[in-house]
Every structure is written in C-alpha cells, then in structure tokens.
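Every protein chain but one is kept in place in this view of the complex.
Entry: subunit A
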Amino acid sequence: MLGLGAERLRADMNRLLALLFHQGVLDEQFLQLQQLQDATSPNFVSEVVNIYFNESEKLLRNLRGLLLDREFSDYKKMGIHLNQFMGSSSSIGAKRVRNVCVAFRAASEQNNRPGCLRGLELLEHEYCYLKNKLHELFHLEQQRLLAAGVRYPMQN
C-alpha cells in the first residue's frame, strides 16, 4: 500500500516535469542538474534552485525599483540585471524566464519605457509560475521520499 504511494508520487512528478518541458518552462539543462544529484549530493537541485530563487527575487526588486523612477530610468543598469537573470535562468534550465529576459533587455536597450514595464510584468508572471511549479515538484519529491522510506523500515 505504501509502496504504491511512492510509485504514484513518482508518476505525478514525471507528469509535472513532462508538462513543464512541453510548455517550454524548463529545458534540458534542468535534466543536467538532476544528473548532478546523487548520494553524495542528494539535495543538489533544490539547493541550486533555492539560490536561484533568492537571486532572482533580488534582481526583480532591483528592476522594479529602476523602473519606478519616472524621471530617469537607468536602462544600462537594467541591462546588467537582466544579463545576470538571463545567465542564471539558463544555468538551471528556466527557458521561458530566460526568453522573457531577452525581450525585456531588447526594450531596455532601446530605452523603451512602456516596453520595459511590459517586460517586467511578463517576467514577474513567468517567474511566479516557475517558482510555484518547482515548489510543487520538490514537494512531490519530498513526499515520495517519505513514502518510499516508510516502505523500507530501518534495518538493524
């Protein structure tokens, strides 16, 4: 009975991952991260992703702050933040977030304020979606481990 729980959870995880790939939210770099996770580094993916979340939220705050200033928007600084955001997103396989950064950066290079505002809106939306889905994925994984763990009681 408990074994079934673990298997079902694994199926749920795979289904979620497949969906995220299909939607283009994640790309193969995420799989690469999973390959780097093993017994010696069992939480690698969630560790990297949590660092990514922290960095991203800082960058989003900065971008928001730069755009709030109606008098002068430091487009150059925006570009720097976006480059960072693009880089880290690509490193974890966050394809859609990265693509939105590219469009946002193009607007900033043209000093296009409405374009940047739209870019920020899109970016925040994509980032939120990604974060929710990855949290869901990690939650499923945790539950799966618990379910699988109970199936194998402690040996002496």
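Criterion: a contact is a pair of C-beta atoms (placed from the backbone, for glycine too) under 8 Å apart; a residue touches a chain by one contact, two chains touch by 3 or more; residues count from 1.
Everything below uses one rule, namely that contacts and distances are computed from a predicted model.
According to UniProt, the chain absent from the figure is "Response regulatory domain-containing protein", selected among "Calcium and integrin-binding family member 2", "Putative SKP1-like protein 1A", "AP complex subunit sigma" or "Response regulatory domain-containing protein". The omitted chain makes contact with just one of the residues A:Leu4, A:Leu19, A:Leu36 or A:Cys128: A:Leu36.
Annotation for subunit A: contacts to the undisplayed chain at residues 29, 32-33, 35-36, 38, 41, 44, 47-48, 51-52, 55, 80, 83-84, 86-88, 90-93.
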